[in-house]
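So the structure is just underneath, and the comments pick up after that.
A single protein chain has been omitted from the complex, and every remaining protein chain is retained in its original position.
On to chain A.
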Amino acid sequence: MSALTTHPTAEPTGVRALAKRLSLHLDTLPTAAAVVIFIGMIVYGEAAYGRIVQFNTLSNLLINNAHLVILTVGLTFVILTGGIDLSVGAVIAFSSVAGVMLMNAGWNPWLAMLLMVLIGTAFGAASGVLVQYFHVQPFIATLAMMFLGRGLASILSTVPERLADDSPLRSLGTQIEIYDGPKVDDIVITPGVIIAAIVVAAAFFVLHRTRTGRTVYAIGGSEQSAALMGLPVAATKMWVYIISGTLSGLAAVVYTARLGSAQNITGIGWELDAIAATVIGGTLLTGGAGFVLGSVVGALVLGLMNVLITRDGGIPPEATTIITGGILLVFVLLQRAVLARRRE
C-alpha cells in the first residue's frame, strides 16, 4: 500500500468561509428538517397533551431510547459507506438471550456482558467478510445474519429469560437523580444513557476528526475513487460492519439492563427503527453524506413519536411500524428530491 496521506487544504477565512459553509449546508437540509420536526413534535405534544416539556418526560425519552441511539450510531457508519445492516435487531435478541442465560447459569456478570458485546462484534465481522471479501450484497449478507441471530436465539430459548434481581447488569439500568425538581419532575439518567452519550461522542470524533472517518465518507461518495486515492477501502468496510455489530451488542447490554429480561423475539423490526432514525437524521441511503448527531435526533424523533402515540391513545400501537415506514419513505423521497436538484 502506498502511504498516501491527505492534508486538508488551508481553510478560507472570514466572510468567504461563512459563505462556503452555508453553501455546503444543502447537504444538511434533511438534518435541519429532522430538528424542525423534533421541535414541532414537542410543541404539538405540549399543546395537545401537556406534560411534554418537563424534565421527567425528556429524561425518560433519553432513558428509553438509549439502546436505539447506540444502534443508530452503528448503522450510520454502515449507511455512510453505502451499505446496510439488517441484522441489528436479531443480534440484540441473540446477544441478550445468551448473556442473561449465562449470567443465570452462574457466569461472572461482567464477563458475560463483555461476551454480549463480542457476540455483536462476531456477527459484524461475519457480515463484513461476506460483503468485502466475497462481494455478497450487503443486504443479503446481513439478512442472512439476521435470520442466523434470530434462529440461534430461538435455539437457546423461546421464553422470556429473567435476569436475577441482584445482577450487576441491572445496575446499568438504575436511575440516578441529577437534579431534584418539584414532585417527580427530576432530571434522571441511567448509566445506559451515559454509555449512549459516550458512544455518540466517540462516533462524532471518529467520523469527523480521524482518517478512518474521512475514509468512511469517501467510500460512500465513490468507492472506486476512494480506492484509487489509496485509501484503505477494504479494511474500512470491514470496520464499519464490525462497529455496527459491536454497537448492537452494546445496545443489547443497555436494553437488557433496563428491561431486566431477554427473549428471542426482542428487537423485531428494530432494524427499521434504526434505518429510519439514520435516514431521518439526514444520512443519505446511498452513502457519502450524513451526520451522526442527526441520527441521534432521528432516534429521538422516533422515541417521541412513540410517546405521543401512547399519550394520544387513539392510534393502535400496531400502527407504529406503518407510521415509521411511512416517515422513512417520505425522508428517502425527500433525499432523492434534494439530490436531483443538486445534480441540475
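Definition applied: contacts are C-beta pairs under 8 Å (C-beta built on N, C-alpha and C of every residue); 3 or more make two chains touch, one makes a residue touch a chain; residues count from 1.
By definition in this document, contacts and distances are computed from a predicted model.
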From "ABC transporter permease", "Glutamate synthase domain-containing protein 2", "Dipeptide transport system ATP-binding protein" or "YeeE/YedE family protein", the hidden chain's UniProt protein name: "ABC transporter permease"
Residue of A:I52, A:L71, A:I84 or A:V199 in touch with the missing chain, whole complex considered: A:I84
Contacting the left-out chain in the complete assembly, out of A:V36, A:L111, A:I155 or A:I176: A:I155
Full-complex contact with the absent chain, from A:G106, A:P182 or A:P316: A:P316
Hidden partner chain, touching residue among A:L118, A:V136 or A:I309: A:V136
Touching residues (missing chain, whole complex) on chain A: 84, 86, 130, 133-137, 139-141, 143-148, 150-152, 154-155, 158, 264, 269, 271-272, 275, 285-286, 316, 318-322, 324-326, 328-329, 332-333, 336
